[in-house]
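Missing here: one protein chain of the complex. Every other protein chain is in place.
What follows is subunit A.
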Amino acid sequence: MKLTGAQAMVKALELEGINIIFGYPGAAICPFYDALLDSEITHVLTRNEQGAAHSASGFARVTGKPGVCVATSGPGATNLITGIATAYSDSIPMVAITGQVSLELIGRDVFQEVDTTGATAPFCKHNYLVKDVRELPRIIKEAFHIASTGRPGPVVIDVPVDIQTQKLDFNYPEIVEIKGYKPNYKGHPQQIKRIAEAISKSKTPVICAGGGVVTAEATDIMTSFAEKCGIPVVTTLMGIGAIEGDHPLNLGMLGSHGVFAANYAVNRTDLLILIGARVGDRALGTAEKIAEKAKIIHIDIDPAEIGKNVSTAIPVVGDAKLILEALSSVIQPGDTSDWVKEVKRVKAEKLEKPKAGDKDTVNPRLVISLLSERLDTSAILATEVGQNQIWAANNFTAKRPGAFITSGGLGTMGYGLPAAIGAKLGSPDSTVVIVGGDGSFQMSMPEMGTIKQSKIGIKILILNNSRLGMVREIQKNKYNRRYSQVFMNDNPDFVKLAEAYGFQAEKITADSQINAALDRFLADDSTYLLECIVDPDEPTI
């Protein structure tokens, strides 16, 4: 079959089962967009390339399949970059396709030329600059394989515009053969035996579940393993949903922004079992101190994560689900009943249900916890970054993996809204809520246009304290209250802004208004913006 490079790109996407892509056209990617007209693939036109990358990421998180985003050369590619880096930090499968200037012009600094592969190399799993049209099928096949296997991540394919118009005999390869890429899924049996022995002996074990548990779809096996052995579970930010939010053994999120019970358990454990968690500083900033008292078991699909941030007594490389299955079949549970009783007591003592007050502001914890109560199992909550992210993380009860979508590693403001768009398109029957602050919401605010044009319903909850709240808090606590550039006093009228897009919207200023407002917010599947005025002094924790 003779195809142009552009037709081959579209055909390859179809063969990969891709039916929706996110992007923004430009001169160097025009042949691709021309070929796209003859395809069934839905294209979502975002308002900025960064939105396309974040939407692809949100889509990938709910479908488990690589999200695809497309941009032109130069600024199109550089705008994608934040989204690529965000996906890399959180191990999200993504294929990013960028146009490039003609092959013979590369290096001449022509209009809209940047070194896309050079720029993205440090924060993508792999990238390609296509120099021969005949290589396109192999490269696209490899890109999807690399993005979605092992530890997932973004892969960038940079395609010069002349390559897109040249012809090739199109044959899509069925298998991938990459010498230097063979992820290891099955854990070493000897190591699994050692882990089982350590767990049997432990009096106060704790499982720390990270995003890897969600990715590996290991929720059920991990939960039943924890139940069988009597092991309390703490989660990282990315691990929220790895165990049901209200499971009796779930102590909540650990770390500097986590909850008391989770940190209590981690600081007293004699055996910390890290599963798909990369020991990030916000979760385990004092990992080495914990390792002085506790034995560390580290289960991860990426060998490079083991020993990177904490010395590990028993490492095992592989897929969390397969390893937990193997562990379950050999484990002889020890007696941890006293320990489980102790942590459950601490959890109950320290549990503070947010209460309604009579101030002329809205308690952000209360609105999220009331919202959470109303959402069904299929619902998805996306967050922006800042105080809103932590309020959401600690007050939303994720009932399943994938229900909570957030930029955990890179902490990208402006991630939530476009990610919510991708999530909704990937899971159309789910209610999708985006929680944002007034600061982070404004970073991707134009994506409301994408919502409108895509004819989807997104529930937008803005916690407005007219501040960059988390930065303000740092300045309050560590910089002697010298507040620098954290005021957003002249915010637009968010309600009117939403109305300009044809969305319903309202603003509330007191806890007493929350319930009625949430009724309207969730009444149907249309987009609704609910702005809650929040006290600037409301702390994150």
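Heads up, the rule we're going with is that a residue touches a chain if its C-beta (ideal position, glycine included) is under 8 Å from a C-beta of that chain, and two chains touch if they have at least 3 such contacts; residues count from 1.
Operating definition for what follows: contacts and distances are computed from a predicted model.
For the chain of the complex excluded from view, the name given in UniProt is "Acetolactate synthase small subunit" [choices: "Sugar ABC transporter ATP-binding protein", "C-deglycosylation enzyme beta subunit", "Cysteine desulfurase activator complex subunit SufB" or "Acetolactate synthase small subunit"]. For the chain missing from the display, the contacting residue among A:126, A:278 or A:507 is A:126, taking the whole complex into account. Among the residues A:308, A:345 or A:520, only A:308 touches the chain that is left out of the figure.
Residue in contact with the omitted chain (choice from A:17, A:107 or A:180): A:180.
Residue positions on subunit A in contact with the hidden chain: 117-118, 121-122, 125-126, 129, 131, 146, 178-181, 302-304, 307-308, in rising order.
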